[in-house]
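First comes the structure, then the notes that go with it.
Yeah, one chain of the complex is gone here, protein chain that is, but the others are all in their spots.
Each chain gets a letter, A, B, C, D, E and F, in the order it is written, and its residues are counted from 1.
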Amino acid sequence: MLNAVLAAFVLAFAAPLVARHMPRQVGTIAALLPAGIFVWLLNQAEMALGPGVVERWPWSPLPGVALTFRLDGLSLLMALIISGVGALILFYAGAYMHGQAQAGRLYALLLAFMASMLGLVLADNLIALFVFWELTSITSFLLIGWHFQEERSRAAALQALIVTGGGGLALLAGFVLIGLVGGTWEIAELSAQAGTLQDSVVYLPILLLLWLGAASKSAQFPFHFWLPGAMVAPTPVSAYLHSATMVKAGVYLLARLSPALGGTSEWSLLFMVTGLVTLLLGGWLSLKQNDMKRMLAYSTVSSLGLLVTLLGLGTKLATEAAALYLLAHALFKGALFMVAGAIDHATGTRDLRRLRGLAGALPTSALAAGLAGLSMAGLPLLAGFAAKEFIYEAALFSGGGVWILTLLLLAGNVAFVVVAQQMTLRIFAGASLSFESFHAPAIPLWLAALVPGALGLALGLLPDVTATLAGAAARAIYGAPVTIHLFVLPGSVTPMLLLSALTIAAGILLYRRRVQLEPWLNWLDQGARLGPEGAFQRLVEGLPHFAARVTALQQNGRLRSYVLWIVGTWLLLLGLTWALRGGPGLPANLLVRLSDLRFHELILVLVILAGLASVMLANTLMTLIVSLGVVGIGTAIVFILFGAPDLAMTQFSIETLGVILFVLVLYRLPGVVRLSPRRTVLRDSILTGLAGAVITLMILIITDLPLVSPLKTWFAGASEPLGHGHNVVNVILVDFRAIDTLGEITVLGIAAIGIFALLKLRPGRKVAEGKDGP
Amino acid sequence: MTLIEGLTALLLLTGAFFMLMGAVGIVRMPDLFMRMSATTKSATLGVSFMMLAVALHFNDLAIGARALATILFVFLTAPIAAHMIARAGYLRGVSLWQGTISDELQGRYDMETGELESGTPAMAPPQGEPED
Amino acid sequence: MNWLLVHVLLALVWAALSGELTPINVAGGFVVGFLVLLLARRAMGSQRYVTRVPRVLRFALYFVVMLVQANLRVTLEVLTPNYKARPAIVAVPLDIRDEVAITTLANLITLTPGTLSLDVSSDRRVLYVHAMFVTDVEAFRLEIKDGLEQRVQDVFT
Amino acid sequence: MLPILIPFLMAILSIINWGNRVLHRFLALAGSVGLLFAALALLTTVNEQGILSSNIGDWPAPFGIVLVADLPAAIMILMAAIVGLAVLVYATASMDKGRERFGYYPLILLLLMGMCGAFLTGDLFNLYVWFEIMLIASFALLALGGSRAQLEGSVKYFALNLLVSAFMLTGIGLLYGMTGSLNLAALAQTLRAAGPEQPVTTVAIFFMIAFGIKAAMFPLYFWLPASYHTPPVAVSAIFAGLLTKVGVFALIRVFTLLFVQDTAWTHGLLLAGAALTMLSGVLGAMAFDDIRRIFAFHIISQIAYMVLGLALFVPMALAGTIFYMVHHILVIVSLFLVSGLIARAGGSYFKAQLGGLYGTRPLLALLFLVPALSLSGVPPLSGFWAKLTLLRVTLAQELWLVAAIALLVGLLTLFSMVRIWLSAFWGPPGPAAASVTPMRAGERRALYGSTLALVTLTLALSLFAGPAFELAERASEQLLDPAGYIAAVLGEGS
Amino acid sequence: MTLHDLALYLVLPLLGIALLLALWRLLRGPRTPDRVVALDLMVTLGLGTIAGYAIATDQAALLDVALVLALISFLGTTAFAYYLQRRPEA
Amino acid sequence: MEVALAIVIGALYAAGLYMMLRRSMVKLIAGLVLLGYASNLLIFVVSRLTRARPPLVPEGAQGIAEPFADPVPQALILTAIVIGFGLQAFALVLVRRAYQAVNNDDLDQVTASDRPDLQQ
Partner (left out) sequence: MTSIILVVATRLIFPLMLMFSLFLLLRGHDAPGGGFVGGLMAASAFALFALATSVTRARDALRRSTFRLIGIGLLFAFVSGLPGLFAGSPFLRALWTSTELPVIGKLSSVLLFDTGVLLVVVGVTLTIVFAMAEADEEEEE
């Protein structure tokens, strides 16, 4: 299975190259791979439907993450859809994109997407699944933004990415929690942990996170809005990603995790409510769309809602219905999208109001649309019929709130019937219109649509095949053996059949009266727009403004404010530490310790403090420099008094040189001006005063503790015999800790380079070769 | 206290006294030049006395040499530093005390070229002291 | 000749600083002195240096006495409440021409309390001196010329 | 020792032969290649033989200064070497003549040397010295060439980083006054035995502030976004990749080896700081239009993840931090190099001035996309594995809010990257494109080659995340087992 | 009173007072050259302090500091003066 | 003396930080210089003070008899002083150049490089 995924990725990289050299055949060539995978899957079907096929690869980026693939009924169903529809779409795209610039990139992205999607449904490790999940989001983003020079496309792509990406992150958190609670990320092992998971305190958070991920990916309310927006992508993309495959990822995930997490009332409530709201909202909003693709997109939203409802319901019948509908939907929706694309290609418009009587001009497309539409409407002999039967059956046997549920499902299904009529009767029937630049579609454009349409019929006519396929999938979802009994035509009149008939009748009625619906559909649309979508839009637009304001507050360009932040943080942390963790007490016997102060030392202290005051009050540059000199000299005298002649010497020398530099560099600067208002001065004084007090306190505390420095003793003893020097400080500097000194002179060297460059290399000044040497 | 010690003490005290006088001078004298006249020299002399005391006290060639070398260095450098400051002060227009009886340097500097001419003396009017 | 003198001087200072006047240290001082002079050669150019040691010593004695005297006078001024000083900036015409001699003179004047060399005219003919106790400008000029300048000239010729 | 000596020697030779651009280039490239080999050798040796220590001057620890190569240090040195080489190659084609003549190459070498020293040293004061070498080299590089914005940025960078030095020196002083030692291993021993009367936690705050500024944590980071966008890309890239990491590394060192008396408190503070830093950084990124500034703010928010790993203080989290550092170094340097390429191809660093590069420069688009997505934590790129590890530990420790912030910031990072993508790579061609001059072949080789190499490494790290993470785990075990470090430095039985 | 005590309790305090006086001039000004002179005096007083302290504590090593100080401080004052005369009047 | 110096050092830190909080670039440098003095003195004092006993091994001896000043902080401070000198020199030139570029000593005017609302 890895081979299949990898092959698709590799081909994805090769696709632009192929496109450059064989622009005509590239679609067909690209389609060969998914077709091959499809065939290979069919070959594996027996194993998959039985015990399942498992592949383990020795690739583990993190502990607990593994590249495990499992082909069981559910993944087989999904993989068949992915590869089958994928082959058709690529074949279709070959014609659809022909002659367009950078078509190669489209194949590449489609193939990469297919690989990711295959990986998603085949992976048996949650994290591996997540990897592919996100890859589908990224490829989807790039595909939605295909017409990247148009603002609309960019906005839609961003919307899709942020919504699904955000959901993805929530999902990741959910997965991590599952892994933490269940002790494994292997999906196959998680079912056994169902009890642990469902009893855990984080069960509800996990569900909510899962909900965020799945609902956003599968365009459930309130995240549904990105999907209609995504219709700005080329039609093959819409047909493949945004109807047949990627949007099913959320549904797939729910199905996949249903054994481990499903079956609780929280699960049912959460997903059924979401699903039903989405079903109705999407379905009824689809009724007012004039753009074919947008209509189909809303309808897809609705279908996804239906699937989520069924998975939320979670009964055996419901899972069977879900499996059947999953299959049927992929076929009819894929076909309808491709028809829409073909019409768009041929007539240059997707506006339902401008399309009529196309049957004559596009007979094959009409056939494909007809088959798909009938399946969608749920008429007998077609795959959609069986699915609908099972849906109603599941509702009727749901065991609580039956009538409400049935009624809501009916209301949803009616909308599908209307859409089916729009896609068939409305555009193909009647007198044909003339189009300015009509050109007949190339073969792939109708053939690729006809195949799934016909497959819908075939599956309707071959109930055993359908039952086996869907049954295996349902078993994986339900977590227990499931057998589906299907039939071509119902043998007797059942409540479900009556409901189906009612659905169709209501659908036809509604189609005729659709104009009357407009006002309150508009109202619904308005609400949906102002609600989640509006909120999203406001967020995306407002965030940068908010960010700019917050940032301007901190990053205000004033160095002193930054210093204030730092000093403030330091004091705050110290204060908190002392308040909450117990601070050091005030050192005792201060007066005793102070009493050893000698007169000349006192004077020295006074001199330093006076110099300091003078530095702070200085109003001319020279006063400032000279006062700094006083402090420096005072420091040097401290060194003299306390046995550090080397230090004193160095301090004096540095002081002198410092003064020279100060004078040299600064004498052109203006005098020292006072700019801060009194309040600022007061605030700064208090704050820095506190800082000083803290330091003083620290010194007093530490010097009050006993200190035995092993270094002092050792150095004093080793200096002469081992270091051959009497001046211990110097021996430390050039021998014991010579690397410090090496670093120190390196610092000096670099400073020299920097200063030299600062002074000599200036913008706008020409650098003459050989003239700028120091 | 031996004779050496007594001499040392005397030198020390004299030196300290001169230095103190220099400090008093810098506080008391009315203009820059008088302050310098009063301080640079007495301080220099004071240091010299104290260094002599050191040489005497330690009675060691190396230490004595250091003390004498310090004196030498001070004598070499102090007048030059004083000269530099005084000149800079004059050039920057530091005003003379009103009791100054004559300023034969006035008008002799060519501020463009930095040349100083040698000419006949002229009398300077006393000025007040502006702050920097 | 002068070079040699500076060299000897450096060597002796070196040995003294090193703590022992051993031949080895003096020799080392010569080596160091040589190195230093090598480095300093460009800086110094060819210069004339003090050649007559006895005169120097005599002069030094005279100077120290003068120094102490003048210091006491200034001290008195500093300590008494009123200013008795009569300061002036006096242009002292120079007879000595040698740069080193002029510098020596100027420095000695500065070292003497109460007087301060301000500058030498660009043509090196006049030394401008600030003095604290000038009753008569002309008398002061003569005092300098007959006192210090004369002795410096003696030493330098 | 070699990782320090090789760049040092090359820098010395450059300084002796000042002004010889060609020689400087050659020496720098030779130096960084040498450094790369030395780093590889060091990592291999440390990986096989465990922690190595070398007593400089042959003076026994804790008296002399000791260089200690443990796995974290060896890994970081390797990263420095890789980044150094890539950036230097990039510089050969992008650096202007003036900067080349005025010491760009030796300064980079010295910067690298300073970093290696900081990673290796086993002595607290010696760490300060290496920090200063880095600091002054970065000052010089930052100010080199001095446009107004550069100088303004430099002033802030300078002033705030000197606060680091002050805090650090103060902290070192207080520690020495308390314990009488400077050797990290000896300090680790002494501080573990410290009584309650010793204000150890208080001193820890000094280091937290010092290295917090260096690592650009909230609210101490202001110097970074004020300065990082001002110098040429071949300067800012190396700053972006390595400088703040040294701060993080230093935080890790002292808060695993020295200050573990009250982890509930100290590491709790780090945790809070990390969370705030993440948010603050990513919001900052959204406020700007200049791509380099956006990246600069992302450094801040990403740094926070690394600190988060330290704050969580379990082996898995620290392994995550180390992995994160490696990942982030590769990715952010790539992004800065890409920003240079974008400016070269589109004529501007401002996304509003750019557009349509996706159509005209597909390779560049790819070179941007991979590190940008990796930075955002999109799987299967390296950033994802790094974030996942930290997320796992955060959730395991039931720090819900922190986990939520970490995830939210991931999303906002993605948002920010996508905004660049939408504006610079998609959209109609920008107005700045008119001023673009074509690239010479040699230029293209050096610029794209070095960027591509780093992006490839990012991909390799993503693909071989497993072995890399195992290495990180071993490194984190060394960090959390000070006994091993102490034994390596002071000898067994101490 | 020993020599040590004399140096410690008489000489050093005397110098200390001198230092304070010099400091007063330094703070007071009024012109920069006055401050420079004061600083110069303070350095010289530092030399004296070294001498006094060396005797008070029998530490000859301090004399090396005096030597350095004597040579170097001259440069500082000279530089000050040199640039003072060049700086345009503020 | 430790107590007195502790107060002096506290004052140095306070003054250093205070100067860094001013708007003038020159004062900023003064602040940095003061912080340098402050941290050096802190290391010196916190390692305990010993009056007038420099760590010099007497001629002919192998070690030093207590009491003597701890040579370690002295070596550290020496290094720190020198490094500080390099940084100070650099700071001076930087400020001078920044002053030339901005034509103002007021740090509040040095904002072009980081405010979000002032993008060039």
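Basically, contacts are C-beta pairs under 8 Å (C-beta built on N, C-alpha and C of every residue); 3 or more make two chains touch, one makes a residue touch a chain.
Bear in mind that the values here come from a model prediction, so they are computed numbers and not experimental data.
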| item | value |
| --- | --- |
| Of A:A442, A:I508 or A:V734, the residue in touch with the unshown chain | A:V734 |
| Chain not shown: contacting residue from C:V31, C:L76 or C:A139 | C:V31 |
| Residues of chain B (touch criterion as defined above) contacting the omitted chain | 73, 76-77, 80, 83-84, 87, 91, 114 |
| Footprint left on chain E by the chain that the document does not show | 61, 64-65, 67-68, 71-72, 74-75, 78-79, 82, 85-86 |
| Touching residues (missing chain, whole complex) on chain D | 1, 5, 8-9, 11-18, 54-58 |
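As a convention for this text, only the chains that are shown with their structure count from here on.
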| item | value |
| --- | --- |
| Higher-contact pair (C-beta pairs counted), B-E versus E-F | B-E |
| Greatest separation from chain C - chain, by CA centre | A |
| Between chain C and chain D, centroid-to-centroid distance (C-alpha), Å | 61 |
| Inter-centroid spacing, chain C versus chain B (mean Cα positions, whole Å) | 14 |
| CA centroid of chain C to CA centroid of chain E, Å | 22 |
| Overlap residues in chain D, where contacts from two or more other chains coincide | 125, 129, 132, 136, 139-140, 143, 146-147, 155-156, 159, 163, 170, 174, 176-177, 182, 222, 225-226, 284, 287 |
| For chain B, residues that touch 2 or more chains besides their own | 24, 36, 40, 44, 60, 62, 66, 69, 78, 80, 82, 86-87, 132 |
| Chain A partner contacts - residues on chain F that touch it in the complex | 1-15, 17-28, 30, 33-34, 37-38, 40-42, 44-59, 61-64, 68-72, 74-79, 81-90, 92-97, 99, 105-108, 110-118 |
| Contact set on chain D toward chain F in their complex | 125, 128-129, 132, 135-136, 139-140, 143, 146-156, 158-159, 162-163, 165-166, 169-170, 172-174, 176-177, 182, 222, 225-227, 229-230, 284, 287-290, 350 |
| Residue numbers on chain E that touch chain F, as the complex places them | 53, 56-57, 59, 61-62 |
